[in-house]
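Worksheet: the structure to be examined is printed underneath.
Note that this complex is displayed minus one protein chain, with the remaining chains in position.
We just call them A and B in the order they show up, numbering each chain from 1.
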Amino acid sequence: MVFQQQLNFATRGRSTTNITNEIQQIVAKSSISIGTCHVFVQHTSASLMLCENADPDVQIDMETYMQHIVPDGDAMFLHQDEGPDDMSAHIRTVLTNPDVTLPVSNGCCDLGIWQGLFLWEHRTHPHQRRVIVTVQGE
Amino acid sequence: MVFQQQLNFATRGRSTTNITNEIQQIVAKSSISIGTCHVFVQHTSASLMLCENADPDVQIDMETYMQHIVPDGDAMFLHQDEGPDDMSAHIRTVLTNPDVTLPVSNGCCDLGIWQGLFLWEHRTHPHQRRVIVTVQGE
Partner (left out) sequence: MVFQQQLNFATRGRSTTNITNEIQQIVAKSSISIGTCHVFVQHTSASLMLCENADPDVQIDMETYMQHIVPDGDAMFLHQDEGPDDMSAHIRTVLTNPDVTLPVSNGCCDLGIWQGLFLWEHRTHPHQRRVIVTVQGE
């Protein structure tokens, strides 16, 4: 069995959003009890991250770290068409990935107790982001 | 067809463990001949890595490199609740990922000759780690 649905998120600019509940709802709707859930961002400047879901400081530190290793508007970058966050957003997406696959057990994504799935907007301005969720199994 | 099994690993603290054989045994047990094998760590401070499996120096260098780009206990991090390896372990997990999918061909994971799958413990102290393996195909 295959079940697929598109989700749309309006981001407020550079930030992370916990989308675990939205994904779990799609898995519930699929009626698939065991298998996998694939989540995919159709963009090159937003990504997905499985990360600690309890302390908000972890998300702040992830952002601090990314700005530290991927400096916005660095002179080494040629591609600056859309501003200093343009090329850095592409690199951040490649380092953290726009796709993730989760196991499905007993009709829901079988995450660890501290694991949340976050959509990470890497551009500084708000964007509309499309996410394709595909559940496969029995 | 779907086959799913949980594996448990006791790590000895920060280090990598080659878990390729354990994964291949589950694929053999599944009786699935062609498809995919999804491997998932249910934690936010341990990850999976496909890496060169012949020279142990490669694993040492991977660890050296990670300590180089993700400094433990750095003053830029707010989240230090469980010690200097807490936030760095979360970042290392995000950079290297807790999920991977392998192709299954002829009843086993179709890896390259130099590819091994390693479980990477990022905390300095030993931990119990749960890994969910889901094999799908025909």
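By our rule, contacts are C-beta pairs under 8 Å (C-beta built on N, C-alpha and C of every residue); 3 or more make two chains touch, one makes a residue touch a chain.
This structure is a prediction, so every number in the text was calculated from the model and none was measured.
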Residue of B:Val27, B:Ala46, B:Ala89 or B:Leu102 in touch with the missing chain, whole complex considered: B:Leu102
Sites on chain A contacted by the missing partner chain, in the whole complex: 2, 4, 38, 40-44, 69-70, 76-79, 81, 87, 90-91, 93-95, 97-99, 101, 130, 132, 134, 136
Residues of chain B (touch criterion as defined above) contacting the omitted chain: 34-36, 49-52, 55, 57-58, 60-62, 64-65, 68-69, 95-97, 100-105, 110-112, 114-115, 136-138
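FYI, only the chains that are shown with their structure count from here on.
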Geometric centre distance via CA averages, chain B-chain A, whole Å: 20
